[in-house]
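Below: one structure in structure tokens.
Every protein chain but one is kept in place in this view of the complex.
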Amino acid sequence: MKYLTEFRNGEIAQRMAREIRQVVTRPWRIMEICGGQTHSIIRNGIDQMLPPGIEMIHGPGCPVCVTPLALIDKALAIAAQPGVIFCSFGDMLRVPGTDADLFQIKGLGGDVRVVYSPLDAVELAAKNPGKQVVFFGVGFETTAPANAMSVHLAKRRGLKNFSLLVSHVLVPPAIEAIMSSPENRVQAFLAAGHVCSVMGYWEYPPLADKFEIPIVVTGFEPLDLLDGIRRAIIQLEKGEHHVENAYERIVTYAGNLEAQKLLAEVFEPTDRTWRGIGVIPRSGWRLNDNYREFDAEERFQISGIHTEESPLCKAGDVLRGAIKPAECPAFGKECTPRHPLGATMVSSEGACAAYFNYGRFLSAEELAGGGVAYAQ
Amino acid sequence: MCLAIPGKVEQITNDGDARMGRVNFGGVVKNVCLDYVPDVVVGDYTIVHVGFALSKIDEQSALETLELFRTMGALDEELATEEEAFARAANAPQSPCPDGSCELTGRNLRTDPAKTESNQ
Partner (left out) sequence: MPNNDAPDFSNWNCPLPLRDYPTIVMGHGGGGKLGNELVEHLFLPAFRNPALEHLGDAAVFEPGPGRLAMSTDSFVVQPLFFPGGSIGDLAVNGTVNDLAVSGADPKFLSASFILEEGFPLPQLAAVVKAMADAAAMAGVHIVTGDTKVVEHGHGDGCYINTAGVGVLRPGINVGPSHARVGDVVLVSGTIGDHGMAIMSVREGLEFESQIRSDCAALNGMIADVLDAVGPSVHAMRDPTRGGLASTLNEIASASDIGIEINETKLPVRSEVQSACELLGLDPVYVANEGKAVFFVAPKAADRALEVLLQHPLGRDAARIGVVTPQHPRMLVARTAMGSNRLIATQIGEQLPRIC
């Protein structure tokens, strides 16, 4: 695939890793904000290619993982109602609520459907006037334009049976919260390229200045990530702290103005609870007064939900970067993708799932197997 | 956050509600909403997330970036001493196919017969 495959060239990647080894003189800790970046790093073994002393701290950029348990329980309650078609991205299906997950609700007869795009949910609403169609709008800024367009179209078409269950979270407030925390260990950030394709990166210079940290906007392919890491390390070595765009083929400073226009028309900032982290002020979006009628939480007044987190689950520590997934006592024992205690083990962008599925509970030596003699 | 894939715009229609495009992702074609990229025309590449194009791909920039990447790690071989270069090469991760016969640029395989060690 053009503009994808070229950025996975293994030979170039190995040379870039060598270049990084040339530049490093001290240990550094870099956080990649986005679950997609984490996934790519672990899957491709980017962390294994870095010189010892460079630690990648995995950030809370998994919107499924940070959606509050109470909201997941509300989603389950709505999905279980007769007359409701509940639509979501495939990711959400196995995220555990207090008592069940969407997959189980589907098994019990709930009409739960996986869709590729929120527009598919709007079409379902148009084709099923007798049903209430609810779309679970979970995501960072990357997904918000799609959700905004879906309610915008629903409104324009006069669809009374479409609503959005909103769980939108924003990156800059998350960076602020992480850097302000007393336990913070992060020294540089890799910002999320696709978030920035929407929002631009004008929000980051104030953060870079305030906390004196380098912030590099990167893509998601191995070469993009290695380049971002390289640039961050060069800044760290020089004691610099500014914002760099390492994803220039997609990201501009101002971002996508068309998208931002519609976002402003549909959403407004709100405080949000990040599961495992707590309330971060003005860190999310909700539907504003123009579109409040499409808010599923308002339309379905769900009450009496009993929400309880697993006492064993340390997803919050993982999401804050305080521990690595394999350091959690429940990792691989009480908590596996088959029986997840928290969202990080089941979301395909969750750090725990990445560690488990790609074998980060084995050492690099154990994974290396017989070496070149055996590999063909 | 997340999964956005590059594709080539092959056709654009305005179907009343929205500006839609047929976008080709390496042979798989899907209908995509182009409302957020009004400047994209047929032949352009764009990045698509959950059925929406979010940004035009600046092809010139992509090529320049790749060029830059290709030059990395190459110079230092000349600058280092022989011992350093040897030590680095010995410790560097081995390429999967030291003879270069496998495709390192990715897993795409055309439907022509595969080139393998036994029929090269």
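Letters A and B mark the chains as written, and numbering starts fresh at 1 in each.
As a working rule, a contact is a pair of C-beta atoms (placed from the backbone, for glycine too) under 8 Å apart; a residue touches a chain by one contact, two chains touch by 3 or more.
Worth saying up front: this structure is predicted, and the values here are computed from it rather than measured.
Trainee: Among A:77, A:93, A:179 or A:302, which residue is in contact with the omitted chain in the full complex?
Mentor: Only one of A:77, A:93, A:179 or A:302 touches the chain omitted from view, namely A:93.
Trainee: For the chain that got dropped from the picture, name the residues of chain B it touches.
Mentor: 1-3, 5, 25-30, 49-50, 93-97, 102-111, 113-114, 116-119
Trainee: Could I get the residues of chain A that touch the absent chain, sorted low to high?
Mentor: Looking at chain A, the ones touching the missing chain are residues 1, 4, 8-10, 13-14, 35-36, 42-46, 48-49, 62-64, 89-91, 93-94, 113-116, 120, 138-140, 142-143, 222, 336-338, 348-349, 356-359, 362, 364, 366-370, 374-376.
Everything below uses one rule, namely that only the chains that are shown with their structure count from here on.
Trainee: With chain centres defined as C-alpha means, what is the inter-centre distance between chain A and chain B in Å?
Mentor: Whole-Å distance between the two chain centres: 22.
Trainee: Can you list the residues on chain A that touch chain B in the complex?
Mentor: 1-12, 14-19, 21-22, 34-36, 49, 61-63, 89, 116-120, 139-140, 142-143, 145-146, 149, 153, 156-157, 192, 194-195, 197-198, 223, 227, 248-252, 256, 258-259, 262, 349, 371-372, 375
Trainee: Where on chain B is chain A touching in the complex?
Mentor: Touch residues, chain B against chain A: 1-6, 8, 17-18, 25-26, 33, 35-38, 45, 47, 49-52, 54-55, 57-59, 61-62, 65-66, 69-70, 72-74, 76, 88, 92-96, 98, 104-106, 108.
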